[in-house]
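There's a structure below that I have some questions on.
All protein chains of the complex are present and in place, except for one that has been dropped.
When the chains are written out, they are named A, B and C in that same order, and each has its own residue count from 1.
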Amino acid sequence: MGHEQKYVDKKYEVVGTRFNRPDGIDKVTGKARYGADASAPGQLVGRVLRSPHAHAQIVKINTAKAEKLPGVKSIVTSADLPDLTGGDQGLADILENCLARGRALYDGHAIAAVAAVDEQTAAKALKLIEVKYKKLPHVTDVDEAMSESAPVIHDRIFTRGVEPKPSKPSNIAARTQMGYGDVDVGFAEADVIIEKTYKTEQTHQGYIEPHACLASVNPDGSAELWVTTQGHFVFRNVCASLLGLDIAKLKVTSSEIGGGFGGKTHVWGEPVALALSRKANRPVKMVMGRDEVFRGTGPTSSTSIDVKMGAKKDGTITAAVAEMRYQGGAFPGNWAMLACMTAFACYDIKNNKSVGWDVVVNRPKVAAYRAPSAPMAAFAVESTIDLLAKEVGISPIDMRLKNVAREGTQAPYGPTYGPIGIEHTLKAVKDHPHMRAKLKKNQGRGVACGFWFNIGGQTCTDLNISVDGTVNLTLGTVDVGGSRSSMAMIAAEELGIPYDQVRANIADTTSLGHNDMTEGSRGTFSSGMATIFAARDAISVLKQRAAQMWGVPEEDVIWENGQAIATGEGHGNLPALTLQEIAAKSGRTGGPIAGHNEVVADGAGMGFASHICDVEVDPETGRSSIVRYTVVQDAGKAINPDYVEGQFQGGATQGIGWALNEEYIYGDDGCLQNPGFLDYRIPVCSDLPFIDTKILEVPNPLHPYGVRGVGETSIVPPLAAVGNAIANATGVRMTHAPMSPPRVLAAIDAQENAG
Amino acid sequence: MSNATLVSTTVNGDPVQFACPTDESLMTALRNRVGLTGVKEGCGTGDCGACSVTLDGSLVCSCLVLGVEAEGRKVTTVEGLSENGELHVLQQKFIDHAALQCGICTPGFLVAAKALLDRNPNPNETEIRYALAGNLCRCTGYDKIVHAVQDAAKDMRKNNNRSKKRS
Amino acid sequence: MHRKMRVSLSSTFQLADGPGSTLDVQAETIAEMMASLTDRYTDFAALLERGVAVSINGQIYRDDWTQAIPADAEVFLIPRIEGG
Partner (left out) sequence: MRYATPASAKEAAGLLSKEKGAAFLLAGGTDLLVKLKMGMVEPDLVVDIKRIPKINEIQTSAKGFTIGAAVSGAVIGEHKGLNAAWPGVVEAANLIGSDQIQGRATLAGNLCNASPAADSVPAMIVAGAKAVIVGPNKKRTVPVEKVVEGPGKTCLTKGEVIEAIVLPKPEPRTGDAYMRFIPRTEMDIAVVGVAISLKLERGVVKKAKVALGAVAPTAVVVPAAARALVGSKLDDASLEKLAAACSAACNPIDDKRGTVEYRTRVAGVLAKRAAKLAFQRAGGAL
């Protein structure tokens, strides 16, 4: 790669300060263009027909009447898409999720799609498509789906990871096990053992912008796609593979993205819109309704988790076991495996074992949601640790500090940690004034920790210097949280020029090499690294041009504070050349000045956080209000603290919503009963206090600035932090999230009746 | 298909005419026929506030208004907040306070916050939070939004006092 | 001649014809290690297909197979993860 990735401690001019985002003005004036805001000449309106059944055989689809409706230009069903059966099963699953093939696997599963001249015609055409269903038995609960008597959803699924290999298909896609040591020995050493079962309900990422795209396919196979996505390069590759297009002939442009949180890493309507366009030979714009977003896209797993932990009287945790059942919707996923990797990751537990069961049910295909799978496992583990702490008589924070993972601790998934920040966050929590604030009647305080990986991945960045010395930074990672500003800051830092001389843009797929998704908290980490290297690349060109202008050897030129300086004997008196001066002459010194970098930005650090939450519980209604909340997280290095805080606050709020009220509610018919923001209750402004934040900086050794991803960890602790706070306010331990008023009141009643 | 009707209205101070089916929402008409895509659709059912506009000065979800109802009325959208080429104080404060991340909810928040400050120039935190409860944001946890509105209110009060003194 | 090294498998990975939780190979980079393991164990390719990341002294590498493996490094094969 030729660039040194290692962390170097230094003083920054730009990085670490606060600058306004370049996309700000467009976003506050309504000019910013999102997925639904683009138009193309002659565009059609695409709409999708969805299954009203949880599980049904599609006996027949008759589109004849709809096709005859004036204004209808194309209709597609799975028959119009390639049959990927027998090939890559993962790809086949994605395609089958986009359009059902023979069976509707969940309420809201896409069955057919239509493109018509306008909204009204498209809606009418959907009603004219006749689908004959034969209802099949369904299962939506993860525990029920694992039982012997459950209807088996896919006869091709034989549980992976169990010996001997099962001879019968089941809804259990895989068993995963992680951990080390001997838990039996560990439990034998324990003075106190706590065992509990927890349940968490399914939640949705809840981005405010519904999925939207504008697709246009030409008869020669060239195509364009404008889409709201977390990764347009990946969307390009996936759509091309699904539809048999040439990758380079499909140009994908990412719109401004109105929230993703993992939910816009997966394709749904995009291949369908492309197929409709190909058939109609006209551009097709497809925008989902909110009900479609809830019924058809994105949710996270609902879970059922058993945790058993043992500790000595001094607080040392001697053994820990988690058995975690995660449903992945109608197609198998790796969600329980991720839970196994994260459940005990904050702690140094000599004997630990995590077993995960990945299960399929008749619900939408689960998609990544901010630190996928970790919040539920943390809810179970962090609740249990509080119970243990109480039992041995140690404060919850000291209990955690006693067992905290450090550099050198073996992670539950195997390797040994490098420098990590969990202990720092816990100590900061312990010292935080929030911990000493007085609680009022019916109030309680809870603390919880959380962990999530960061990932790096493929990244490609261009940096072009204009003749006036201003800089275009061209990025391929979608900006979901303000990364354009952070990247421009990094370029300014490296080049030694003011922030406002750098303009960062996100390029389409024809303008840069491949970039992975903005997922896994990788945006600022990976594009930041590529930006540093691209800037350093440009600096070497700048130095060479300066040398040429001066007529001195290149090796005598250094770059400092945005200018070239000649060093060495004989030319020490030459006046420095600024970036502007060199850029102005670039036409005569060899042409445009640019830097470029492509990198596999591996070596992302670990993200750890500890949260403090105060709740007030109305003992007569079971309603919990968040009265104070503090997030402490290790960011490695905060490039722009405003946006780091924004990630902390946003993630915490999503976790609070999950803890209190957000859940998918399914009826006995297996249909989703609350596919809208009215009854899928995300936190509103009046539900919350200000969310305090504290950024810690334990440098990541494998990033030049020490950056760690910060996007995801903040959603991990809140479920448990809220649960622990409720327990301290009421004396009642909640084991079922969300801890909605009816559940809390029932638990209070049960305790009163028992005692 | 529904009958289309010609609607004459005023949008952001300008006379505007558009023809739309009678059952089309004002939100869709503003987006697709007037070209004001700053009016965002998050739900179409009045639950998220992204399509907030004022109608004769009253804050509404434009998804819950028919396009034809705008006949003879005055509509203000986010595109109408800046005047004389300058950002409205609220717009500037949203940028300064990093009160937006993805930005899809921002137009609705700005319209709603302006309606609040027009009505109540000195709201306390609770009043701000309840006034903005009809606007969903999934990125920020509302923290920086409330700070931005508080700061904007302060500046607007200062400016008002100054212009009062001058006149 | 490649350096001898020991690779630990995350407990979620099982190779039907493997010796257990650790494998000995000769390699100096991730790519060489993967090639050697693929040659040696019949179901290693399937495991790669499912997604594997390499942890070298606690640092996780998902894609950069050019990465050199230092002498006496702790090397773990773990599932390749994605994020939200």
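One rule holds for everything that comes next: a residue touches a chain if its C-beta (ideal position, glycine included) is under 8 Å from a C-beta of that chain, and two chains touch if they have at least 3 such contacts.
Note that the structure is predicted; figures quoted are calculated from it, not measured.
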Partners of the unshown chain among those that are drawn:
A, B
Based on the whole complex, identify which of B:S8, B:T22, B:N122 or B:N160 touches the chain you can't see.
B:T22
Given A:A336, A:A538, A:L660 or A:L702, the residue that touches the chain left out of view is A:L660
Residue in contact with the excluded chain [from A:E423, A:E598 or A:D687]
A:D687
Touching residues on chain B - with respect to the absent chain:
2-3, 5, 21-23, 25, 44-47, 49, 52, 55, 58-61, 63-66, 68-69, 112, 115-116, 130-131, 133-135
Provide the residue numbers of chain A that touch the chain removed from this figure.
123, 289, 291, 620-621, 623, 625, 660-661, 665, 673-674, 677-679, 681, 683-684, 686-687, 740-742, 745-746
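We adopt the following convention: only the chains that are shown with their structure count from here on.
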Take each protein chain as a node, join two nodes whenever their chains touch, and name the resulting shape: line, ring, star, complete or other.
line
Farthest from chain C by Cα centre, which chain is it? Let me know.
B
Using the touch rule stated at the top, which two chains are linked by the largest number of C-beta contacts?
A-B
Using the average of all C-alpha atoms in each chain as its centre, how far is it in Å between chain A and chain B?
30
So in the complex, the part of chain A that touches chain C is made up of which residues?
1, 161, 176-180, 205, 261-263, 265, 334, 337-338, 340-341, 368-372, 411, 413-418, 452-458, 519-522, 600, 602-604, 701-702, 709, 711-712
Complex contact set, residues of chain C against chain A
8-12, 14, 51, 55, 57-64, 66-67, 74, 76, 78-79, 81-84
Under the stated contact criterion, what part of chain B meets chain A in this complex?
1-2, 21, 28, 31, 36-45, 47-48, 50, 77-79, 81-82, 87, 91-92, 94-98, 100-107, 110, 126, 128-130, 132-147
